[in-house]
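Please read through the structure below; I'll follow up with questions.
The complex appears here minus one protein chain, its other protein chains still in place.
Up next, subunit A:
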Amino acid sequence: MADKLRTQQQLESLQNKYIGTGHADTTKHEWTSNIARDSYASYQGHPPLLHYMSIGTGQCMERTRMACMEGMVLPVGPAPQTED
């Protein structure tokens, strides 16, 4: 029983430290949000990629960066209604 508790604690500390660490009840919404946020973070983190997108959309890199940041707020829409 103690073992189980420790595993639980370890998992919780991991979830706290690293956003996106899943758990048994991860919903589709959580999972897809995480992926979308990771992608948006990656787009702005790689300067050539941000540059590429900015040229494609015909705007400055700062605007593209803000669009990526804004996308991270609610990347796949609000969470679906829970049943209970």
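Brief remarks follow.
Basically, a contact is a pair of C-beta atoms (placed from the backbone, for glycine too) under 8 Å apart; a residue touches a chain by one contact, two chains touch by 3 or more; residues count from 1.
In this section, contacts and distances are computed from a predicted model.
Between the listed names "Ubiquitin-conjugating enzyme E2 K-like", "AP-1 complex subunit gamma", "DNA damage-binding protein 1" or "dolichyl-diphosphooligosaccharide--protein glycotransferase", the UniProt record for the complex's undisplayed chain reads "DNA damage-binding protein 1". By the touch definition given at the top, subunit A reaches the unshown chain through residues 16, 18-20, 33, 37-38, 40-42, 44-49, 51-67, 69, 72-74, 77-82.
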